[in-house]
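The structure follows.
Note that one protein chain of the assembly has been removed; the remaining protein chains are unaltered in position.
Up next is chain A:
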Amino acid sequence: MSTSDVKLLGGWPSPFVMRARIALNIKSVDYEFLQEKVGEKSELLLKSNPVYKKIPVLIHADKPICESLIIVQYIDEVWTSGPSILPSDPYDRAIARFWAAYIDDKWFPSVRGIALIAEGDEEKKEAVQEVATGLELLEDAFPKCNKGGNFFGGERIGYLDIALGCFLAWLRVTEKLNNVKLLDEAKTPNLCKWAESFCSDAAVKDVMPETDKLLGFAKVLMARFKAPPAN
């Protein structure tokens, strides 16, 4: 299939877009990466994702697929010759999906909450504690999933690794901006080791943003978010 057959609408800073890119890399699929301009939405994006108008959108043979975890599953199901992303056992799949949903519904919103919502020390402390609790749960889940390997998926990166690992750069940025330690070797040694393995994986290396670059981007974004509306 030619590269133009697979397009990904996204942006380099987005962890959700990163999920799709990692999945495509695992399957060695060539694709055209169409980056949206920050603050603007292209005609193609509005047409391909009329419901949410958000990135990422995978466009395969002109058909759009939206929502990052749905995109990852789609990639896994279409390109079957590459390594599997979801586990093969139905129960293991259910567990991987459970934790991915937890990460999206509960954990990542609490990470975002530290920077965006928490005003003052008390609220910030609570938000940090929420993030830490989530990481401890994932730390506990790791030995139940990894079957002795370096990843939640076992010997190779899988669905849950992608679901969580995409947030590592933003986690580091949040730590720097708020002067807190979120990923702590003392509390979550499994996760810290896993994070290193994840970031150095071939499918991840080139799509994980550098912390400093993301930090710069975050500062611009926050200034925009907190700025009073223009008259």
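Heads up, the rule we're going with is that a residue touches a chain if its C-beta (ideal position, glycine included) is under 8 Å from a C-beta of that chain, and two chains touch if they have at least 3 such contacts; residues count from 1.
The definition used in the following text is that contacts and distances are computed from a predicted model.
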{"item": "From \"Glutathione S-transferase\", \"Aldehyde dehydrogenase domain-containing protein\", \"Proteasome subunit beta\" or \"Origin of replication complex subunit 4\", the hidden chain's UniProt protein name", "value": "\"Glutathione S-transferase\""}
{"item": "Residue in contact with the excluded chain [from A:8, A:22 or A:66]", "value": "A:66"}
{"item": "Given A:16, A:31 or A:102, the one touching the chain that is not displayed", "value": "A:102"}
{"item": "From A:93, A:112 or A:156, residue that would touch the chain that is not displayed", "value": "A:93"}
{"item": "On chain A, residues whose C-beta touches the chain left out of the figure", "value": "51, 60, 63, 65-67, 70-71, 73-74, 77-78, 90-91, 93-94, 97-98, 101-102, 137"}
